[in-house]
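What you see is the complex with one protein chain gone and the rest in place.
In this document, chain identifiers A, B and C correspond to the written order of the chains, with residue numbering beginning at 1 in each.
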Amino acid sequence: MRAMVLRAPLQLEADEVSAPRPDPRHVLVRMTHSGICGTDFKIYSGAIPVSYPRIMGHEMFGEVVETGGAEAVKRGDRVIIDPELYCGECFHCRIGQTHLCPNGLLVGRDTDGGFAEYLNAPASHVYHVPTAIDSQTAPMIQVLTTCVHAQRQIDIVPGESIVVFGLGVTGQLHVQLAKARGASPVIGVTRSPEKRALAESLGADLTIPGGEGAIDRVRDATEGRGADVVIETTGVLLSVASAVKMARSGGRVLLFGIITAEEGALPFYDLYFKELALINSRVAKSEDYPSAIALVQRGALRLEPLVSDVMPLGELKAAIGMLGSTSGPRMKIILDHG
Amino acid sequence: MRAMVLRAPLQLEADEVSAPRPDPRHVLVRMTHSGICGTDFKIYSGAIPVSYPRIMGHEMFGEVVETGGAEAVKRGDRVIIDPELYCGECFHCRIGQTHLCPNGLLVGRDTDGGFAEYLNAPASHVYHVPTAIDSQTAPMIQVLTTCVHAQRQIDIVPGESIVVFGLGVTGQLHVQLAKARGASPVIGVTRSPEKRALAESLGADLTIPGGEGAIDRVRDATEGRGADVVIETTGVLLSVASAVKMARSGGRVLLFGIITAEEGALPFYDLYFKELALINSRVAKSEDYPSAIALVQRGALRLEPLVSDVMPLGELKAAIGMLGSTSGPRMKIILDHG
Amino acid sequence: MRAMVLRAPLQLEADEVSAPRPDPRHVLVRMTHSGICGTDFKIYSGAIPVSYPRIMGHEMFGEVVETGGAEAVKRGDRVIIDPELYCGECFHCRIGQTHLCPNGLLVGRDTDGGFAEYLNAPASHVYHVPTAIDSQTAPMIQVLTTCVHAQRQIDIVPGESIVVFGLGVTGQLHVQLAKARGASPVIGVTRSPEKRALAESLGADLTIPGGEGAIDRVRDATEGRGADVVIETTGVLLSVASAVKMARSGGRVLLFGIITAEEGALPFYDLYFKELALINSRVAKSEDYPSAIALVQRGALRLEPLVSDVMPLGELKAAIGMLGSTSGPRMKIILDHG
Partner (left out) sequence: MRAMVLRAPLQLEADEVSAPRPDPRHVLVRMTHSGICGTDFKIYSGAIPVSYPRIMGHEMFGEVVETGGAEAVKRGDRVIIDPELYCGECFHCRIGQTHLCPNGLLVGRDTDGGFAEYLNAPASHVYHVPTAIDSQTAPMIQVLTTCVHAQRQIDIVPGESIVVFGLGVTGQLHVQLAKARGASPVIGVTRSPEKRALAESLGADLTIPGGEGAIDRVRDATEGRGADVVIETTGVLLSVASAVKMARSGGRVLLFGIITAEEGALPFYDLYFKELALINSRVAKSEDYPSAIALVQRGALRLEPLVSDVMPLGELKAAIGMLGSTSGPRMKIILDHG
């Protein structure tokens, strides 16, 4: 089959490889669309080392070719694939934290992924996608599951205020998800005027630029108290500090962005005085897939405005390159496998 | 002041009584609008005995005349009043279950209520109502708080399916609240075509008549599984049994309607086999007022379609009589104090 | 291998059958001890029909003979086996409710079970048992998991009062588990003086006979309020009604016993007025196994006082017969496979 093969960092090329063979309890999927993620860029650049050759890609959509005896799907079904594999036997799997399985593997990083003609996936990891969902945006449901998983960890009473800090793809999803849960006002924070406009078109009640006055503006929009919930998606420590300051006393702060800095200033006393919790979230669980699919199917969230580019699979290299460039606000790039 | 005084069961008349005097930490409110509730009918008819004379009315809206030193409101503020008084010293009050206080009093039943020119309320029980909320519908926020309180007791993941059994005023509020929380589909069940039409205009994804086929239709609308959540608002045991059958395995059943029958058939084995919880809810807590106000203020719920009649306070007797009549689908009656 | 084979209802005999063969990701276990459960009696009597011939037994303990490549255990490990198999592909499995899987199978009912020399179990269902746990009582850990699963569904703040209604094997486990969680007082209710004495020796702060005065006695022991939590283990509707009356306003009622009656009297108005939830629980999840093992390992619960009889596997028929007899209070019967 045709696949995009990474032979070493930066050495990515289209090639013919042997197609996966049907396995029992595995579903063979002909991939038709996939999404590119920051993780793909890191694998491509070598920042995340993998064993080579490797086929990347973990935001995947396609059509069932063989069911391997699985009953959940049938031939011809349109499906997405949960890329998080787990062992099923360790402590974490047994207590239901499969997403934290120490033996876990990510399809497209630790095993061959979706930038190819076919993929063989465990039946338990394949989800039927209703016709109401567009093929081109379907790979983004995987991204949405990580937002659903994160927001499961914060209760929201309808009418509560939420700040979303950072309005990239996941920030825009968090804005929409918060609206779908009845949060109000939902306030987006970013420097980019384009992203603010996008968030407002997707339902944000208010957007504000980051920086100096942002904390005051959040307070103004929340009767002087600060937001009930702040979702931080940038991973920048300075933003985390602002997020803490934006939260009201007794509120909640969800850290969705991955913080890589190991040292820096945080208003720890505020955490105590306002009795806040810094809640972290990582990837998703299988329970998040039915939820994410239902949300998109019923129109509670819109994915297509988050697609900035659709390119053929063969142009993967160019597409990944765009992720690294700084020209203009780019959202999700979708690959059409043609 | 002018007030509607109940001197004995069925003996209700307009009269002049002495107005309440301002107390410290109490807010004197000039009542402008109030709502009538089934409880008022029961007090009027004598089914709920009270000490006479009594001024009824616990769905209340008005304007602050004196603040009694309270800082939360100021003269001229438009306000609603939480009618559930509690002692603050008992076990239940101390553990935060003020709504279950054994010494609790209901304004309009155990103390004089809102069918009058003035009411004096503890500052802690008075809530400022933003101008975005219409005066005429504001008394219904008290009703909404009981729905918010109930739905707090069931987590909803957006995209989950909810059945609301019974589409009277509270059923219509539950439908809207479920939609505001991202539930989908929200399915209303009632015999009345008018109430079904109303629920659909307020956002219900589907409505179905009760009776024979209802359980199957719910199953059809939920991929054969049954609903994630069923909210029962009628209090009829037969409907509770249907509600249990409509819930999916691992779902939740919220009993909002008050069951008065003491004996009858319930599918108890289903409760076990589907591992359901029968969750009951009673009145509301102060925490539900800010939420209910925010929801109405931001347009997440609409109250005015639930008002079927607006009448002058002086016609209270006729209005209460309408509650007992059976002609046609009647929703909330609002009294304009003129 | 040697096994106890049920050829038809009431036709149970020792026989030679072919031993299970090692499968990949399956662990072959040489069974050394097993427990008998009411379900076994129902299968034996034909009340629960199965496909014949069938080897019963789902409370199982033994030693690993082959690991089938599984890494969680090694040859010679002492293990228990979770008998609840699930498909892993259905909606319930994907949302983490594996115990409600509609395709689920019970080992010893739907597949051959533990009353045999060997059993082959999925690696994910095999749990290592530390040496601190006695072989003879180890099969009862499966029973304990169902109690752990049930009590997960009720939060307990240490110092809260708990009534356990019914003091059979599961009642005695619930008493101990409640004590381990800091509940106080823990009050056991049963007619049997022997079971009351046993519960007291296992930590119950108070035990009382059922019947007339029980509700008052619970109230006396809880400052007049009723218990914070009531756990009902008998499944008798009359006891459920008492359980509701024993719970304090704002408390919780856990229905652990399976109610088979379809009709009867319940104090529904109390459910509303006290804002209670009737919480049901069914079987257990894999997350309950590490917890149950840790509790027994650390001495937080004692299982051996709950063993009333130890008999050789060959006497299974006689042992099952004892379950049906009415002479005296009998707790758990353990089979020693010799």
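Criterion: a residue touches a chain if its C-beta (ideal position, glycine included) is under 8 Å from a C-beta of that chain, and two chains touch if they have at least 3 such contacts.
Since the model is a prediction, treat every value here as computed from it, not as a measurement.
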item	value
Shown chains touched by the chain that is not drawn here	A, B, C
Residue among C:Ala8, C:Ala47, C:Val157 or C:Ala265 touching the omitted chain	C:Val157
Hidden-chain contact residue, picked from the options A:Pro49, A:Pro130, A:Pro193 or A:Gly264	A:Gly264
Of A:Pro102, A:Pro130 or A:Gly299, the one touching the omitted chain in the full complex	A:Pro102
From C:His58, C:Arg181, C:Arg217 or C:His337, residue that would touch the chain that is not displayed	C:Arg181
Candidate in contact with the missing chain, chosen from B:Pro22, B:Pro209, B:Pro290 or B:Gly314	B:Pro290
Absent-chain interface as seen on chain A, which is shown	91-92, 95, 97, 99-100, 102, 153, 223, 225, 237, 249-250, 255, 258-269, 271-282
Absent-chain interface as seen on chain B, which is shown	70-72, 87-91, 93-96, 123-124, 285-287, 289-290
Missing-chain contacts mapped onto chain C	148, 152, 155, 157-160, 177, 180-182, 184-185, 290-295, 298, 300
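In the analysis below, only the chains that are shown with their structure count from here on.
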item	value
Chain centre separation (chain A, chain C; CA means) in Å	41
Euclidean distance of C-alpha centroids - chain B vs chain C, Å	42
Junction residues of chain C, two or more chains touched	91, 95
